[in-house]
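One protein chain omitted, others in place.
Coming up: subunit A.
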């Protein structure tokens, strides 16, 4: 295998001090709207950035548009909870259903790097079983590909982020390129409680370099990972893929909100994207369009791109767009200890257990959950306390006890359901684009998993010596909404992320996931995209002359 640097030199292109490579940005390629680029990518997050880097390396003329800014971590990010509000997607959205899912800070990012700028940094793989839950358990869906077809891409991305952790015994057992980080009081209690209750827990897997990686420094254990890592220790595409993409001639066009994909009614092919930049409506021509705007914005954009050929929305002839959107049930249980835990020190992602990941035939529910450390900062912790009904003096008293609490979070595999979906509302945003309406209701299996996960977390915390536990019910990690499937009646794209309806339209973000397992999704989103990129490059779909060979053979 080629060294990471030979495949992706991002970490070596950053300056050797915190901050960004300003000269590289200033000198970046600038395509003109009239140029027909090989590919225009909508969204520069987990999926979009990976695609951009892969295609730029293969010599494609590639430009990625992002609605948000091109972050300069030194200038734009702070080591403060309330001061990080601008990292989130806070454009208007409407939520409904029996179990409406709050969005904003809790769910999606904007700007170059996408949601990974403020994600926690857990990067587990999916298990082999995730790819055929329908055949095995009669729930969820079967993917049009199996784990084995992603494995090599998982390994590649784990090297590029890079991921630190102990040898991983679950799913397809594997090791990580970086050794595990030391743990804080929170992780220590998880490990102790797990041991006491006969549950296996391991340190990792986190996309935080342990030791210097290229010019990226070691983590300083400051605990503000969810506010954007100013240190450059935590992986996000802004530091892991964008530098290499720019170095290979890609353009990143920030502050560019794409409002519609244009389709030529005669050929049925996409011709480019309409976008708004600095108040002006513009159109970028492209031979291939790839959408990677996150599970809410991707379906919204497709639906808003209705045209004569696709009156019900782009790629929506079979009423699949926006459906089967999933969140993970993410209850968090905290325990009170007489010792001082000070859980805000060190990165929130430290230790996890996948002991409950797979279907347990002795249980009434299918599929499972994972458990991980989470370490809410004061404002988020106040939400936990307020959720117990405390206010006034009692709230202040609980809060004064903050140093004594440890907190775990579970990720429950909620099942994909057709009515959990994004539609367009009559409300408009400032670009006059209809706002996304996200409807969500849980099924019985979902609720049972939440209960079971809470029970397991309580057991661990009591096992570690907790005097009292409290739980808050939450949700995390949206995926699905434009899923991949074997055919167009059951999904929007094929295994290579190519849309069934429009031959030169791709979707390369979390929207394409048919199921979610109980793993955090970013690594899988990147791996699925890296695979799609490889197939695209091998197929030569959009490009006359290649200057570089693809990193992996198409048959990987």
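Keep this in mind: a contact is a pair of C-beta atoms (placed from the backbone, for glycine too) under 8 Å apart; a residue touches a chain by one contact, two chains touch by 3 or more; residues count from 1.
Following the convention adopted for this analysis, contacts and distances are computed from a predicted model.
K.L.:
Identify the UniProt protein name of the omitted chain, choosing among "Nitrogenase protein alpha chain", "Gluconate 2-dehydrogenase subunit 3", "Formate hydrogenlyase HycD" or "Amino acid ABC transporter ATP-binding protein, PAAT family".
P.N.:
"Gluconate 2-dehydrogenase subunit 3"
K.L.:
Using the document's definition of touch, tell me which of A:96, A:359, A:431 or A:448 contacts the absent chain.
P.N.:
The missing chain is touched by A:96.
K.L.:
Which of A:139, A:307 or A:382 touches the chain that is not shown?
P.N.:
A:382
K.L.:
Out of A:66, A:81 or A:509, point to the residue that touches the absent chain in the complete complex.
P.N.:
Of the listed residues, the one touching the omitted chain is A:81.
K.L.:
Going by the touch rule given at the top, which residues of subunit A touch the chain that is not shown?
P.N.:
On the subunit A side, contact with the omitted chain comes from 18, 74-83, 85, 88-96, 100, 102-106, 182-185, 188-189, 220-224, 230-231, 336-342, 344-346, 377-379, 381-384, 386-389, 391-404, 437, 454, 458, 467-475.
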